[in-house]
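The structure under discussion appears below in the form of structure tokens.
Apart from one protein chain that is not included, each protein chain of the complex appears where it belongs.
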Amino acid sequence: MIQHLVDGILVGSFLSLGAIGLTMAMHILRFANFSHAELLSIGAYCALVFDKVFESLLPVLAEKIGPLSMTGALAISIVLSMAVTGLSAVLIDRFVFQRVRQKGEELSMVFASFGMALIIRNVIGLIFGLSGELYSSDIAFAMVLSRDPMLLVKPDQVFVLIAALVLMVLLHLILSRTTFGFSLRAVAENPNLAQVHGVNLKRMIAAVWIIGGGLGAVAGIFYGLSYQITPVMGRDLVLPIFAATIVGGIGSVYGAVLGGFIVGIASNMALVVLPSGYSPSVPFLMILAVLLVRPNGLFGEARV
Amino acid sequence: MIGVISYLVFFATVAAILGIAVLGLNLQWGNTGLFNGGVVASFGAGAYGTLILGGTPQEGHLGGFELFYPLALLGGMAFSGVLAWVVGKLTLRLRHDYLAIATFGVAVAFENVMRNATSVTGGAQGIRGFERPLRDFLGSGFAYNLVFLIAVVVVLAGVYVFLERLTVSPFGRLLRAIREDETAARSLGKAPDKLRLTAFVTGSVIIGLAGGLYSTFYAFVSPQDVLPILTFQIWAMLIVGGAGNNKGAMAGAFLIWGAWTFSGWALSRFAPIEAQLYTGSIQFVLIGMVIVGMLLWRPQGLFPERLVVSQPGGGSREKTQAEGLT
Partner (left out) sequence: MKKALVFVAAVAGMTALSTGVQAQDCTTKIGAALPTSVDWGRPIAEVAQFAVDQVNEAGGAAGCSIEMVLRDTQVDPKVGVDAAKALVDLEGVKVLLGAVSSGVSMPILSSVTVPSGVMQMSCCSSSTAFTKLAEEGKTDGLWFRTFATTAVQSAMGAKVAADKGWKSVAVLYKNDDWGQDMAKLIAADFAAAGVEVTASVAINDGQPSYRAEVTEALGSQPEALYLALYPTEGTSAVREWLSLGGTQNMILANSLKSDEFRDNVGLQYLGSALGTDTASPRVESANAFKAAYTAKFGSEPNGPGLANSYDATMIALLAMEAAGSDASGADIAAAVAKVTDPSGKPVAADTAGFTAAKATLSEGGTVMYQGATGNVRFDANGDVSAPAVVWKFTDSGTEEVEYLSLSDVDAYIASLK
């Protein structure tokens, strides 16, 4: 039981990271982005490439850091991958979403995102092949925290959780302490009014994509570090991430963080009561349960 | 030549069945503005319902009631309608991006239940043992397929006429009124929630009818038939055809299903042998590009809605809906 709870928190850490970007983009651009989870794939595969490159250029970087299966090469790759993924997100927006936005309505955007998801997923499959990849093929063994009740935690997961929390705090500081953060919130509240007040809307949208892409990349890499990366990981993660976003309430960054942990914990705890075959339904049940009580999610506001 | 005709009959049957589903979705989205992200749940309910009611008894799971075929089909539609009513009650009051994701979740859960509830649905193995109606009389070859196509086209035409009448009826005008400006409709004493639920259930019953015909045609249904990709396919048909326009919806079904199958055929025919193994992924990329390209260059679809009511620009539709829900 306690093991399920702890596992859920660890799963929740990367769901939260994915959900933050999604909730911001959904709030400012007002569409359900079905291709957001593909940013996680882009990030994960970027890091895989950088990781291989650095390891071959500087073998010293291939050393593992402490008890983690993380290497120096991968650490640098994470930073580079965040940048590349953020940039890809901006480019996708420039070339596709922005144009669709100008022409059509919200539905067109949802649909375009579905099409983009198909394209990204299959292009990755064409380049990297369809089977799973690992950053490190060594297995990182779990540490026994307690024998009774049995509680096991992997060093990697602790690192992932801490890193995720650090990123979230950083984001919180940016959003609450900087002019940039205020502008961003102003745009989200009311794009027209914000523009009147001299906020550059285009730049803000680009910023949202960079943040979303960057955090998505980290989420994808952390996911790959804990499990494995495949071209279809975006497809597999889209519903849990949406669930986290909706549970938290669209537009609320803090809601997304909480939503990620709630969905992670619920998915793990659900097996205590449900047969394991039903686990794909859990995120959906979470969505439904929350929406029945709070139609705009835990922290969402009714949109004006 | 015979082969080509035989194939075209087969193709047209599947396209027409999907066309019926697109018409049902058009009632929900095109006329009422309900974003149903779980089309496949209604489709699957119709398909499973029909086979469970009309099939021969099978070991290990429910079904095999061997009902007279039209009754089985109606039963499947009813099953779909009941499911839609429950889902509608729970979700229709949501803002439409929430609605899209909630219904998407319904569809995932539907597939999941079909896969696991072995004693009811046969589990992952699916349901077989269905005798196609009139098979003894027509055999199972070309003649059967031709008659089946005619039957499906008649149903498609029936649904089309029904929806065209509905659109110009006072009920249809009300639906569009709600879609365009719910507050105004409400202030005129109309009950938008009830109307929306009616439209949602009606649309789902039509999609369920398509599902029933689909499983009849294959005499088989399994969880693989109700994966989210089908929702995407049916939506793509509506978008390309033109939301709000029933003719466009039907044309979209034939065009998208045609493009889907033709691209597979063309790649297998003309792609070099080394590329053959990659055609699956290439095809998905192409399909994605068609959808995105369509939205970039002709977002209103090939056959845009003929506006009966003046409709403001794209941006404000979402706003009116959001307002309606506050």
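Note that the chains are named A and B in the order they appear, and that numbering of residues resets to 1 at the start of each chain.
Basically, contacts are C-beta pairs under 8 Å (C-beta built on N, C-alpha and C of every residue); 3 or more make two chains touch, one makes a residue touch a chain.
It should be emphasised that the depicted structure is a prediction, and the values quoted were computed from it without experimental measurement.
Peer 1: Specify the residue from the set B:Phe65, B:Phe171 or B:Phe220 that touches the hidden chain.
Peer 2: With B:Phe65, B:Phe171 or B:Phe220 as choices, the missing chain is touched by B:Phe220.
Peer 1: Looking beyond the chains shown, say which of A:Val49, A:Leu175, A:Val232 or A:Leu298 touches the absent one.
Peer 2: A:Val232
Peer 1: One chain isn't shown here. Among A:Ser35, A:Thr71, A:Ser183 or A:Ser267, which residue touches it?
Peer 2: Within the whole complex, the residue contacting the unshown chain is A:Ser267.
Peer 1: For chain A, which residues reach the chain that was dropped from this view?
Peer 2: Chain A touches the missing chain through residues 3-4, 7-8, 10-11, 15, 122, 125, 129-132, 134, 137-142, 144, 150, 152, 154, 223, 226-228, 230, 232, 235-237, 240, 267-268, 270-271, 275-277, 279-280.
Peer 1: Mind pulling the chain B residues that touch the left-out chain?
Peer 2: Considering the whole complex, chain B reaches the absent chain at 3-4, 6-7, 10-11, 14, 59, 112, 115-116, 118, 123-126, 128, 140-141, 144-145, 217-220, 222-225, 227, 229-230, 260-261, 264-265, 268-269, 273, 276-281, 283-284.
We take it that only the chains that are shown with their structure count from here on.
Peer 1: Provide the C-alpha centroid distance between chain A and chain B, rounded to the nearest whole angstrom.
Peer 2: 31
Peer 1: For chain A, which residues are in contact with chain B within the complex?
Peer 2: 26, 30-32, 96, 99-100, 103-108, 110-112, 114-119, 121-123, 125-126, 130, 239, 242-243, 246, 250, 275, 277-278, 280-281, 283-285, 287-288, 291-292, 295-296, 302-304
Peer 1: Please name which positions on chain B make contact with chain A in the complex.
Peer 2: 29, 35, 90-91, 93-98, 100-102, 104-106, 108-109, 112-113, 115-116, 232, 235-236, 239, 243, 278, 281-282, 284-285, 287-292, 295-296, 299-300, 314-315, 317-318, 322, 325-326
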